[in-house]
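The complex is shown incomplete by one protein chain, all other protein chains being positioned as in the whole.
And now, chain A:
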């Protein structure tokens, strides 16, 4: 069975574990660098990106995560998407720099502006409920990046090679289509490597 990790430093970890298991893969919380070893893919959950980054630095996770991402699929939601971006608006530095895109944090406003909206996600399906919580959006993407979904002309989901990201929280709904999509990416990647 495929083994997919969920970076478990902070945030909504259990919800991703549940969604991955419902999508037919084994899910494991990852708190230590050595736990990355056996994984076929990794989810970076929603939470507070600044808090996660502090913990990533404190436990020397940054380089091992970048190394892992070189040939294993990664899926980031909300804060996870921010961690994956090459550029963050208003900041000189970014985090893992995996996807060629510029993101804006808290781009829809504060918590009172958090919302739910129906989305169409290319390759995944229609009528997907996007739960946006103090969410970022993708301001612009490089030529290699495939735009999967937009909300009011703003990019909210994208894919680049074996990287997937969403500005919303599929883990907060019972709709596992996006997780199933990622599990398929992990499966395909494993077959190529094998």
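Just so we're on the same page, contacts are C-beta pairs under 8 Å (C-beta built on N, C-alpha and C of every residue); 3 or more make two chains touch, one makes a residue touch a chain; residues count from 1.
Throughout what follows, contacts and distances are computed from a predicted model.
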Not counting the visible chains, the remaining one has a UniProt entry; which protein name from "ABC transporter permease", "NADH-quinone oxidoreductase subunit N", "Pyridoxal 5'-phosphate synthase subunit PdxS" or "Sarcosine oxidase subunit gamma" does it give? "Pyridoxal 5'-phosphate synthase subunit PdxS"
Hidden partner chain, touching residue among A:9, A:103, A:165 or A:178: A:9
Option from A:22, A:55 or A:120 whose C-beta touches the chain left out: A:55
Touching the left-out chain: which of A:4, A:78, A:99 or A:186? A:78
On chain A, residues whose C-beta touches the chain left out of the figure: 8-15, 31, 46-48, 50-51, 54-55, 58, 78-79, 105-106, 109-118, 131-134, 169, 172-173
